[in-house]
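Heads up, one of the protein chains got dropped from this complex, but the rest are sitting where they should.
Up next is chain A:
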Amino acid sequence: MTDSADVVTFNADQALYAVPVSRVQEILDLRPVAAMPNAPAYLLGIIDLRGENIPVVDLRRLLGRPETADTTQSRILVVWLAKGAERAVIGIKTDRVIEVTRLDDAEVKPLTEAELLGWTGSAVAGIGRCRGEVVSLIDLDRLFDRVDLGAQALGAQALADVA
């Protein structure tokens, strides 16, 4: 299963994350983001990608991490995600996109202890290794599940509006 093995790794707040490369559409430089009214904190706004409106979320905010200034290595990762039958394309602002690679053992262990720790809204699909470093494999479809209903609704609304 080579498809599932290839991932794009990236940094957010020094932690190493990964998404399957099949979900990645493009990697962009930072570009001007048009802010949206009444948007949730993690929704930075809309960018134009060859005539399409792509909403951009801040991974740091989304993951409950403190903010830092943008750097020259900051990138917007354009991915698609599915919610039931719907598909949406969004941009995720990351501190740095590292590479397209494979995880070490190609076996991602789900975090069974999350339930035990009461960590309900986790978007982590599993924990893998890449050159010995811990990599959190993000389940993009569940990325917005942990966000509260209002925010989710707003996000859904926003997504709907965008769609």
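As a working rule, contacts are C-beta pairs under 8 Å (C-beta built on N, C-alpha and C of every residue); 3 or more make two chains touch, one makes a residue touch a chain; residues count from 1.
Here is the rule we use: contacts and distances are computed from a predicted model.
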Taking the list "Leucine-binding protein domain-containing protein", "RNA polymerase sigma-70 factor (ECF subfamily)", "Membrane protein" or "HAMP domain-containing protein", the UniProt entry for the undisplayed chain gives the protein name "HAMP domain-containing protein"
From A:A12, A:L44, A:L81 or A:V97, the answer for touching the chain not displayed is A:V97
The missing chain sits against chain A at residues 2-3, 6, 8, 21-22, 24, 26-27, 29, 72, 75, 97, 99-100
